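As you look at this complex, bear in mind that one protein chain is not there, while each of the others sits in place.
On to subunit A.
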Amino acid sequence: MVLQSLKLPELIQEIRGAKTQAQEREVIQKECAHIRAAFREGDAPQRHRQLAKLLYVHMLGYPAHFGQMECLKLIASPRFTDKRVGYLGAMLLLDERQDAHLLITNSIKNDLSQGIQPVQGLALCTLSTMGSAEMCRDLASEVERLLLRPSPYIRKKAVLAAVHMIRKVPELSDIFLPPCTQLLHERHHGILLGTITLITELCEQSPAALTHFRQVVPQLVQILRTLVMSGYSAEHSVSGISDPFLQVQVLRLLRILGRNHEESSEAMNDMLAQVATNTDTSRNAGNAVLYETVLTIVDIRSASGLRVLAVNILGRFLLNSDKNIRYVALTSLLRLVQSDHSAVQRHRPTVVECLREPDASLSRRALELSLALVNSSNIRSMTQELQGFLVSCPVDLRADCASGILLAAERFAPTKRWHIDTIMQVLTTAGAHVRDDAVANLTQLIGGAEELHAYSVRQLYSALAADISQQPLVQVAAWCIGEYGDLLLSGSCEETEPLQVQEEEVLTLLENVLQSHLSLPATRGFALTALMKLSTRFQGDNNRIRQIVSIYGSCLDIELQQRAVEYNALFRKYDHMRSAVLEKMPLVEHGESQDDEPREGKEEPWNPNKEVQSHPEPPASNLLDLLDLLDSANGDAPPSPALDLTPEDSLLHLLDLPSTVPTLAPIPGLKVFDREGLQMNLSFVRPPETPALLLITATATNTSKSDVTHFVCQAAVPKSFQLQLQIPSGNTVPAQGGPPITQVLRVFNPSKAPLRMRLRLTYNHFGQSVQETFEVKDFPLETWQ
């Protein structure tokens, strides 16, 4: 069944009428089949219609590459309608990546030299749109010839074709440079515009051209003057501005020419001022010209008065009701704020107004600009505004706003108290979005402000009592309460209303923090440590604290568990040291590595590689870090075997953490069994912190020709010892020195009695099952003394 091929309008209608994607695809596929058939048949008169249909289909996104050769044929045809569609097809379907595009070079060449204007126009158009570098090189001379033709239509197109060529092949700029000066004298706006674009392109590409064209600055100024002064030309004006497109282009060229060049800049100063003041700004066209003027003024070496004028114009833009203009103004002001700071400052109130914009991109730019405008004189009011913004702003801007406020506060804070207040407020409103080091910064700040301890702890306590969900705030508050809890209870502070706080209330609050499901593990750590510190600060009974701490001894979170167990130990065995351990922290210098000596009598330096800024952490975390050091075996300073270390390390042992245990001088190993190539060796390790413990590693190796399988080792020791066997690494030792089996035996020998052990080995070797029992008596002295 052969369907009649559709005409273009019908095709379009059918495609638009298709209700589903599948239907659309069907229609298109059918039609494409027709088109392909038509192309094959070579039906000349209808070809352009077929191609038009194909182009439509291509615009919708369907593959249309089979039309490329048809484009070529159509371009070569003498009929204008054919050529038109052919060139259109070439522009849409053929680009640099297609192999076929070079084939049209010849056609274009022929068409360019024909002398029929519309045809030449088409050819130039196509060349400008998709001309590749090779094509440009081939056709450069043709285009140059056309630049001098009498017809303005052709010249206009030729100039723009030249622009494209220069962009593709910069070397061609030599060819096109000379005609420019002459073309500048044109009156025809189109040619003028093209010429200016060409000159702009030339100047952007080569500094030599730039110097060459500086001499035309007066001419350009003249053009601009004519445009602005000569008044109304109905044909070219847009809402009262005469030819804004040309004006903007001239301004751009002036900008490039005047950049970094005193003389040229001076020549244009007056004109720029005139344009800036005379342009009507009620419509967008005027604003466009004004915007370009501002950009130019800013870029060249203009007089300072002119620059102020420019900034003022931008300020006026900010008040405009059109959002686009405000957007443009904010972006430009952002660029200017570094260089013309004081001028921009004058518009600060307007900028701050823009913070309240409902539009997200505007408020973001306003935020950036406001942050850039903060200085020591306006810090208080700006911070207030910014904090107001923080409360209402969209979520994605919160982080930026919060960190901006904090940074500004850091740089310009008038008083420490204000600073602390500000940070607290930011934490309360946007706690979840602040950067991680905000907490550390605040704790350090508070720590450093001696006179404000009482004040800060009170404020933080009230904030905490109100809301325990904002994590950074809770962390800081917990730390503070822990450090300065006694000040909290003393009840007198001039700066805030007297706040009577009972010990029990404080403890309840901290307990709530611990138990709340909103608290992060880190926060819980803070709270737990704070509780511990309070045990020395508060005069009352410590039972409650001890209770809480011991509950957490069995917490699932390893870190909390460690801390709790350590604190328990502090209560139980080392009560006498508790107050020393939990003393108030001295002030830490920002970013230095810190010695723990004054606090805990350890010789552990901070590992400076751990954090860029080492911040004070609650003292107990040092214990934790010590354990971490042991855990990760970083190669950090090994713990010197001082008495303080013992409790933590025995805890280490009790908790059975997978730590690498530092060894003393190696104890000699012992070979206990050797039969038919199967050997068993014992090696010994005695961790120095646990003198009663001996770790034996039994290694079974096989040098015979047959594998040893089903290998099981059992051991027994006298009653005064305790023995634990761990799981062996395997139960097969392959022949000829294959990987051995290792098994760890833990012997606990508190009474330091001479060690004896009976071992039984069962295995299969050489096809036989073997059982061997033997006693090992001659353990080295070091293993049990």
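The rule is short, and it goes like this: contacts are C-beta pairs under 8 Å (C-beta built on N, C-alpha and C of every residue); 3 or more make two chains touch, one makes a residue touch a chain; residues count from 1.
The criterion applied here is as follows: contacts and distances are computed from a predicted model.
Q: Between "Aminotransferase class I/classII large domain-containing protein", "COQ3 protein", "AP complex mu/sigma subunit domain-containing protein" or "NCBP1 protein", choose the name on the UniProt record of the chain that's been left out.
A: "AP complex mu/sigma subunit domain-containing protein"
Q: Which of these touches the unseen chain: A:Asp243, A:Glu368, A:Glu385 or A:Glu483?
A: Here the residue in touch with the unshown chain is A:Asp243.
Q: Identify the residue among A:Gln68, A:Asn287 or A:Ser456 that touches the chain left out of the display.
A: A:Asn287
Q: With the full complex in mind, choose from A:Val27, A:Ala76 or A:Cys125 the residue touching the hidden chain.
A: Considering the complete complex, A:Cys125 is the one touching the chain left out.
Q: Given that one chain is not shown, which residue among A:Arg36, A:Arg84, A:Arg356 or A:Arg758 touches it?
A: Residue touching the chain left out of view: A:Arg84.
Q: Since one chain has been left out of the picture, which residues of subunit A touch it in the full complex?
A: 8-9, 12, 16, 52, 55-56, 59, 78-81, 84-85, 88, 114, 116, 118, 121, 124-125, 128-129, 153, 156-157, 160-161, 163-164, 189-190, 193-194, 197, 234-236, 238, 243-246, 248-249, 252, 284-285, 287-288, 291-292, 295, 324-325, 328
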